[in-house]
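Of the protein chains in this complex, one is absent; all others appear in place.
So, chain A:
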Amino acid sequence: MAGNFWLSSHFQQWLFDRQDLIRERQEDYQVLTEEEYQKVMIFFANVMQAIGEPLKMKQQVIATATIYFKRFYIRNSLSSVDPLLMAPTCLFLASKVDEFGVQSNNRFIEVCRNVVKTKFGYAFQQEFQYRMPNIFECEFYLLEMMDCCLIVFHPYRPLVQFCQELGTSLDKKDQHQQDLILQTAWKTINDTLRTDICLLYPPYLVALACMQVACIILGKDFKQWFAELSVDIDKCVEVVKLILNLYDMWKTFDEKKEIPALLAKIPKPKSSPR
């Protein structure tokens, strides 16, 4: 549903403020710091990206899955469902919503196994143990916890529109800059999926912030154009800051070294009630 974001379940039910997130994650914040939690989220976003790519899933499907994953763990602690089961389940469901659908269940599990083994072996002692029945079961819980809100709005479409608008305001000789900004900002949007930004801000604002970050990276100055937009510049600056914070953190984040210890801190789901 690409209709009206302001009437969507995304806007009405799935945008939070920072305090909401802190409160909802209380249980996890007992065992992980905020930064550690974010690192775990980054790690599983990477897992989803790595599974989605060989399955030729579109970036938008992977983005949707990443948001499903975050939504589930807002409502539930990381120990309620093994994130390694939830990550592929999110991809599986998102691929159906975005109408690609996984081509073959066997291949899907095979790719999960391979990716976990070859790319993330450092993080997991065991092989990927889940099979389709586990995915199916988990999928029901995911759908339930998301209150059946499956349509997610992404910043990609507003980004394209903003870039076109920017393009029309440019001189002919500067037209190519529009494409450069689009490409850079597109990648920045992918990076925002490694943060809470998509839970905190509407997609159009994220798109603008990513354009600003792109301008910083490319050393361009379109202050005038941004100023003429009727948007909350302060909010936009908040998003830019969060993106820059992520880049700062990335500089020192050594996944291979840190992730095993972080995962070890998360209590494992117990199959029978305690």
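Note that in this section contacts are C-beta pairs under 8 Å (C-beta built on N, C-alpha and C of every residue); 3 or more make two chains touch, one makes a residue touch a chain; residues count from 1.
The working rule: contacts and distances are computed from a predicted model.
*Asks:* Write down which listed name, "Cyclin-dependent kinase 8", "Ribosome production factor 2 homolog", "Methyltransferase small domain-containing protein" or "Anaphase-promoting complex subunit 11", is the UniProt protein name of the chain that is not shown.
*Replies:* Of the names offered in "Cyclin-dependent kinase 8", "Ribosome production factor 2 homolog", "Methyltransferase small domain-containing protein" or "Anaphase-promoting complex subunit 11", the absent chain's UniProt record gives "Cyclin-dependent kinase 8".
*Asks:* So which of A:N46, A:N114 or A:N134 would be touching the chain we can't see?
*Replies:* A:N134
*Asks:* Consider the whole complex, including the chain that is not shown, and state which of A:D28, A:D98 or A:D196 touches that chain.
*Replies:* Considering all chains, including the one not shown, the answer is A:D98.
*Asks:* Which listed residue (A:A50, A:V81 or A:V206) would be found touching the missing chain in the intact complex?
*Replies:* A:V81
*Asks:* From the listed residues A:Q19, A:Q125, A:Q224 or A:S271, report the one that touches the chain absent from this view.
*Replies:* Looking across A:Q19, A:Q125, A:Q224 or A:S271, the contact with the absent chain belongs to A:S271.
*Asks:* Which chain A residues would touch the chain omitted from the figure, given the whole complex?
*Replies:* 1-4, 7-9, 58, 60-61, 76, 79-82, 84-85, 93, 96-101, 129-131, 133-134, 136-141, 143-144, 148-151, 157, 269-274
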